[in-house]
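All protein chains of the complex are present and in place, except for one that has been dropped.
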Amino acid sequence: MLQKVGLKSAEELFSSIPSDLLLRAPLKTPAALSEIELLAGFEALGQRNAAARRPSFLGAGAYSHYSPTIVDHLIQRSEFFTAYTPYQPEISQGTLQAIFEFQTLVCQLTGMEVANASMYDGSTALAEAVLMAERVTRRSKVVVSNAVHPEYLEVVNTYVQHAGIDLERFDFDAATGQTAPGALSSLDDKTAAVVIQSPNFFGCVEDVQALADRAHAVGALLVVTVTEAISFGLLRAPGTCGADIVVAEGQSFGIPLSFGGPYLGLFAILERYARQIPGRLVGQAVDKEGRRGFVLTLATREQHIRREKATSNICTNEGLIALAATIYLETMGPRGVREVAVQCAQKAAYAARRIAALEGFTLPFTAPRFNEFVVRAPVEAAGLLARLAGERNITGGLALSRYYPDRPNDFLVCVTETNSRREIDALVDGLNGLIS
Amino acid sequence: MLQKVGLKSAEELFSSIPSDLLLRAPLKTPAALSEIELLAGFEALGQRNAAARRPSFLGAGAYSHYSPTIVDHLIQRSEFFTAYTPYQPEISQGTLQAIFEFQTLVCQLTGMEVANASMYDGSTALAEAVLMAERVTRRSKVVVSNAVHPEYLEVVNTYVQHAGIDLERFDFDAATGQTAPGALSSLDDKTAAVVIQSPNFFGCVEDVQALADRAHAVGALLVVTVTEAISFGLLRAPGTCGADIVVAEGQSFGIPLSFGGPYLGLFAILERYARQIPGRLVGQAVDKEGRRGFVLTLATREQHIRREKATSNICTNEGLIALAATIYLETMGPRGVREVAVQCAQKAAYAARRIAALEGFTLPFTAPRFNEFVVRAPVEAAGLLARLAGERNITGGLALSRYYPDRPNDFLVCVTETNSRREIDALVDGLNGLIS
Amino acid sequence: MNSTNITKVTTHPTQNEALIFERSQPGRVGYRLPALDVEETPMDELLPAGLRREDELAGMPEVSEVDVIRHFTRISTWNYSIDLGLYPLGSCTMKYNSRLNERVARIVGHAGLHPLATEEDSQGALQVIYELQQHLSEITGLAGVSLQPAAGAHGEMTGVMLIRAFIDARDGEGASAQRRTMLIPDSAHGTNPASAHLSGFNVKTIKSTPEGLTDLQHLRELCARGDIAGLMLTNPNTVGLFERNISEICRIVHEAGGLVYMDGANMNALVGVARPGDMGVDVIHLNLHKTFSTPHGGGGPGCGPCCCTKELEPFLPVPRIVRDDERYRLDFDRPQSIGRVKAFFGNFGMMLRALSYIQTHGPDGLREATEAAVLNARYIAEGLASDYDKPFEAPPMHEVVFTDKRQSRKGVHTLDIAKRLIDYGFHPMTIYFPLIVQGAMLIEPTESVGRQELDQFIEAMRSIAREALETPELVLGAPHTTRIGRLDEAAAARKPVLRWKPVEAASAA
Partner (left out) sequence: MNSTNITKVTTHPTQNEALIFERSQPGRVGYRLPALDVEETPMDELLPAGLRREDELAGMPEVSEVDVIRHFTRISTWNYSIDLGLYPLGSCTMKYNSRLNERVARIVGHAGLHPLATEEDSQGALQVIYELQQHLSEITGLAGVSLQPAAGAHGEMTGVMLIRAFIDARDGEGASAQRRTMLIPDSAHGTNPASAHLSGFNVKTIKSTPEGLTDLQHLRELCARGDIAGLMLTNPNTVGLFERNISEICRIVHEAGGLVYMDGANMNALVGVARPGDMGVDVIHLNLHKTFSTPHGGGGPGCGPCCCTKELEPFLPVPRIVRDDERYRLDFDRPQSIGRVKAFFGNFGMMLRALSYIQTHGPDGLREATEAAVLNARYIAEGLASDYDKPFEAPPMHEVVFTDKRQSRKGVHTLDIAKRLIDYGFHPMTIYFPLIVQGAMLIEPTESVGRQELDQFIEAMRSIAREALETPELVLGAPHTTRIGRLDEAAAARKPVLRWKPVEAASAA
């Protein structure tokens, strides 16, 4: 082939690169490995991730849910996972129809009118929601609850730092754990949005409607974030409580924990803001013979057309993860999603009741919860959890000191349908045993 | 739907079954399990198969070889694994073309002219070969080497017990481990076939040509069995040494051990016997416009046409396993198959050398070997191997007492490319340590 | 102007994927192995040159990994499969193959277990086999179970050999030599007579009645001759009808000193509803790759357990898998056994899947599957009754047979209808089987299909019936939508080309 293109050596392929820029030695990356060796290496590394095989009560933005076997099987169809963005609809209808179903499912779950084809994850979806609120309202102040996931808050901070947006924080009630509408004192006609999370970072379910009313009273939008998307199965849909933008982390829908990614940002809005939404949208279309098909649509919002004036810079999104979530949701159906949600809530209630009954442990927050709750230990939580892991082989939850140095004894416990009663009892036993 | 077919209840569906035959109570099979529970149950059972995760030197008809990742991935394409026998060629060309490639590969490996679409496994393929030899020669005596896999011999016995075939056995040389042409004293003009295995059960490579000459001298066929099909990569093809029928176990071609099945019977013959071959055959064909396609062919040999006069009763064969072997062989290619074979032989030679050097251990057979060899321990082998497993976590081989009570101290060691030098050294160390 | 011609492109890579051998490029490789990590022995020391092959495996394809992926992905698209829709092959029970079962079969503790591991080291696998035996015993109502046979026909051979061994033991070799007749209905699957023959029996054919059932009168006559070893009966039979005289049939055979073998290929009509053991059946084989959903895999692997009465149990193949308290072990000590029918223990991977199927369904689920399978067949029977002739009146169980009588008057035959069905997006039904029905079309929907798709299928079949009247050439020329048209099978058999050869070699030959 070199001959055919008139070259004598592979080097000549790079003759347009000035020779002083050419590498003279091979890269110092590891020598080529065979499959056997490579797999053994990654297996060994996996063994060093001790938490991956341990009963776990970690949540806080990433959740252990059961994923039906067919989910991972179907996303491995070559036709899905080795295709790209459906730029050519005639030859990408599989992907397009799946996204259209995804958008519909997200609308149904959130109670919203329009959903996009996905964002990177919950945190970046929230940041984009804040930017969108500014575009929609042309106001520059955004008031954010302190009970939003701390890492989400950090991401929002990063995204808006050069966007001329003032972020203000408002606090939650120390007794209930809910953000207090009363704390929303600074709302005014410069406020673009009020941003909350429900269930919030501490597992407390917010009074979304009350907060929506407060926001709407000054003409601001209510942005609701959800990190535990399975809660849609049991909790009132934000769209029926006044939310204007709902963003969520979709990882709960059958996506592996995978040390934090790839996950799935859900983004849903009211129809009137459709032309301001970031990301891709799939819409219905017909061909000349009237046959239904699907296409990428409203592309004029996007970077490849609008460049710096686009609603977002996003291009590659989370396609395959959105497909996995779609398959998960369609397999589980309304009953399944509800049953998972109910089991999560039931098991969390059981765990909370049993832990609360332990000598020395309290639950500092009183608000209704879904499947996460804060526990206050009689000792420093990080140390307690480390001992629980080492001595009882249980990951008991997240020490809140990671984000809140002023809460040394608190930890966040998450219970899902994958935690058996035996595991919960072992957790309770372990906490009790390590303290007494 | 019941209504639509004019019924009132599901029971009525079974009204043609006399009521005294109807089950009145549910079956006493286990209660339905969810995916989570079921997987946990099978995982727990898998944990009780201690040998599955241990470095192992077991062979003797089932071999640990590395299977490239794409093999298992591709056979899980719905289009392959949820299809059936390609009765309707227009809608089964994928399966048919793959089988045609399989047949070609089997011919290339064995050096034969025609191969079928597979038999159940090596042992039943051998039994069918014996039956075929009788059909081809119209003679009734079959002379079988004692160095054929003992379980294969048992299967042949079962198959021929009502076929009017006399099986005679002939012995191997106690010093070399090879079957001795000299032992073939009873060959005569009633002999339909001489049956050997090479490498034989003790790992010794037979002198196929010499045995073929002996068989042919009396007008008998030579049937060659191979249990370790990777040996085709290095050893002379039986077809170039006078074999008339070659059968083999194809498990070595990327098929999991899976406690003995499903495996893959290879069956290859000289072209002149094609109409006597058992099992399915795929052949090339053309459509009206001259396009090439493939069809099941020479069906008049088969049970669905010829019924009791068929060349075999086989119907369902090992389709998907044949596909896996095809993918394996095409991925490895000639170089890969040869390299695996060479590594097996090299590593076995290394292991044999090191074990032979141990105080108290000898190798009773002197013939050339491929990747298996018999070791004679200074103590009873079964007990030694049990200690090796328990104390050193190594499955050291097969105690021959399982089949040969008169060989209490012998065990068969198999080494493949998956056994690292570290494992071999640990085996040698272990044997040494447990004895001294 | 023919619009197909102008728009159709003949060089489409997916549609024209060649044989892999034709894609071979010297030097390409698709594998990566670790380097040899032991001291190398000189080749001649390893093996004398005379024993080594010299051809370097010439002719085997040299391709890259992505070549292999594209090759098989492309040719896979030429297949129909259950996952694409209804696959109504009668007698084959093409039901959904659960992905969960595939996952189970790949658990390392099972997939990586060597068959010659010690009992101690394989307790989990032995328990799998033991439990599946127990469940199949419960489902069939028969005490003895061997999972060794690799497929239905293999189970048949095993079962028939049991009968022979039992009779030999009962009557003594000399006396039993007079009992060498196996009765088999004319509607039976070809494997039945072939298996009987393998066991040294002479096959006699029993007629079916006009209702599609075993002719009792004929059976009595044949039994009266004193030479029968047994009867091989499929139930529901191959026209989809339950042999309602089964108890009487068994009585007749038993009274004549014979045993009753039931071909259990159609157990999908009975699981949880009725048990062969309760009917008087002595031996049965099951097809785990039909009733118990293990994948058909383009033609296998299968698993054909043989189940039998207590009386026949001593004759089952060795080793048996038995339980002593909490320990499972191999029992080789069965002096009356017919022997081994396969190396090792049978197709263990299929057993895992079948056990998973049974555990997934539970007792109610198993029965519900049966009900749905039968209901679906009834629905099709009903839906096609107006357009196709049914040779038998009685409502069918899990499959229904039609004939092409009405269509053949216009020159359209079963084969044509089958091929035209492909254009409608369905796999054809089983055709020309059973042999007793002229132009048989045997349709088995299984439980794995919803009403919507049944309606689509019925509509397609009715539409073809209309086409057979109005535009028969459309049906006769079908399929029109596949890569290739009907292939010349006769020519293929006349001068068989059974393998690829390099061009030079091929032209030289």
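Letters A, B and C name the chains as they come in the text, with residue numbers starting at 1 for each one.
Here is the rule we use: contacts are C-beta pairs under 8 Å (C-beta built on N, C-alpha and C of every residue); 3 or more make two chains touch, one makes a residue touch a chain.
As the structure is a prediction and not an experimental result, all values here were calculated from the model.
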>> For the chain left out of this view, which of A:Gly177, A:Gly203 or A:Gly233 touches it?
In response: A:Gly233
> Hey, which of A:Arg135, A:Arg169 or A:Arg402 is the one touching the hidden chain?
Replying inline: A:Arg402
> Of the listed residues A:Tyr152, A:Phe170, A:Phe202 or A:Phe267, which contacts the missing chain in the full complex?
Replying inline: A:Tyr152
> In the full complex, which of A:Thr104, A:Ser185 or A:Thr366 touches the chain missing from this view?
Replying inline: A:Thr104
> Since one chain has been left out of the picture, which residues of chain B touch it in the full complex?
Replying inline: 32-37, 69-70, 73, 78
>> Counting contacts across the full complex, list the positions on chain C that touch the omitted chain.
In response: 1-9, 11-15, 23, 25, 28, 32, 64-67, 69-70, 73-74, 77, 81, 83-86, 96, 98-99, 360, 423-426, 448-453, 456, 459-460, 463, 471, 474, 478, 480-481
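Keep in mind that, in the parts below, only the chains that are shown with their structure count from here on.
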> Where the centre means the average of the CA atoms, what chain is farthest from chain C?
Replying inline: A
>> Measuring from CA centroids, which chain ends up nearest the centre of the complete protein set?
In response: C
>> Per the definition at the top, count C-beta pairs in contact and tell me whether B-C or A-C has more.
In response: B-C
>> On a C-alpha centroid basis, what's the spacing between chain A and chain C, in Å?
In response: 47
>> Using mean CA coordinates as chain centres, what's the gap between chain B and chain C in Å?
In response: 21
> Of all the residues in chain B, which ones touch at least 2 other chains?
Replying inline: 35, 66, 68, 76-78
>> Going by the contact rule already set, what residues in chain C reach two or more other chains?
In response: 33-34, 69, 73, 100, 102-103
